[in-house]
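The structure's right below; bear with me while I get my questions together.
Note that one protein chain is taken out, while the other chains of the complex remain in position.
And now, subunit A:
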Amino acid sequence: MSDTPVQTSATVLTVRQVQDYRAMTLVAPAIAERFRPGQFVALAVGGEHTSRLVRRCIGVHEVKSDYGGTVELVFADTEPGTAWLAGRRSRDQIDLVGPLGRPFRLPRDPVTCLLVGGGPGGAAVFALADTLLRRGCRVHFVLAGASARQVFGSRMAQRIGDSSAVVTEDGSMGEKGTVRDVLPRVIEETGADVVYGCGPTALLRSLTQIAGDFGLPSQVSVEEFLQQTGACGIGVCMTCMLPVHGEDGVTRMVRACADGPVLRGDRVRWGDLGTIPFDALGAPRVLSVSEGGLQ
C-alpha cells in the first residue's frame, strides 16, 4: 500500500439514483487499495475536450474488492459538472485522481464513536463506520437532511450501527429539527467518546460546538466547503483555503484538499470561513484601496 495518490482512467460500473442523490460505482483498483476513510477523489468532468477545467472533489462512500476494487461516490447533481457525471453509463471512462486528502484519525482503543452525516456528505461516514466496527468500536449514527429524500443511508445506519437517529428540517423523517436539537441528547444516551462528522458547514459548526461543550474531540470532513471552493483537489490551486488555528495559537489559511478534508473541529474558525481573519498569518495589515487590483 502506498500513500501517494494515483491518476487513473476509471470505468463506470453503475450510476443509480438514491433519494435525491446519485451513487456512482467506479472500477479503480489502485485507488480502492490506497483509500482510507475520509479521503476523497477528484474527477475530471465533461470528457477529453471539455471546456470545464475544474475537477470535482467528491468524498468516497465506500470501497469494495469486487471487480478488482471499486470506489463508490455519492453526490448531488446540482451543477453542470456533476450533472454530466450523473449522465454517465456503464463502461464509460472517467479520469480520476485519488485517494486525496487526510483521512479521519482513528482511535487507538475500542471506544464509543458518534458519526454525524448530513446530506450527500453523510455517505462518507459509512466507510469510517466499517473501519471502526472492525476495530471493535461501538458506532452510533445521527443522520440529517432538509427532508427525508435528503437523508443518506438511514437504513444502512440502522443495520450496522449500535443506534441511529434521523433528524429532518421538515419532519418528514425521524425527528423534526436540526443536528443541534438532537446531538446533546444522543451524546448523553450513547456515552460517546468522540464525534465524527461530514456534511454541510453549518452542521459541522454546531457539531464541533456541542462536542466541545461535552469535552469531546471532534473530527470533521469539510467536504462540502471543498466541493464549493476547490479546483484541483491536489493542493496546487490554493483556492479552497480556510482559517485553522494551530497548536501554537497562530491562525493559518490551510487548504481543505491537501491539509484536510478531515480537520479537528475545534481548530477550524467556523465563524471566519470565507474571510481572512485579521490575525491570520499573512493577513493584510492595512486595508487600502491600492490593494484593490491584486490578482
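Here is the rule we use: a contact is a pair of C-beta atoms (placed from the backbone, for glycine too) under 8 Å apart; a residue touches a chain by one contact, two chains touch by 3 or more; residues count from 1.
Basically, contacts and distances are computed from a predicted model.
As stated in its UniProt record, the chain not included in the shown complex is "Dihydroorotate dehydrogenase", which appears among "Dihydroorotate dehydrogenase", "Copper resistance D family protein", "nitrile hydratase" or "ABC transporter permease". When the omitted chain is restored, the residue from A:V41, A:A211 or A:C232 that touches it is A:C232. Residues of subunit A in contact with the chain left out of this view: 4-5, 7, 44, 51-55, 81, 95, 97, 228-229, 231-232, 234-242, 253, 258, 273-276, 280-284, 288-295.
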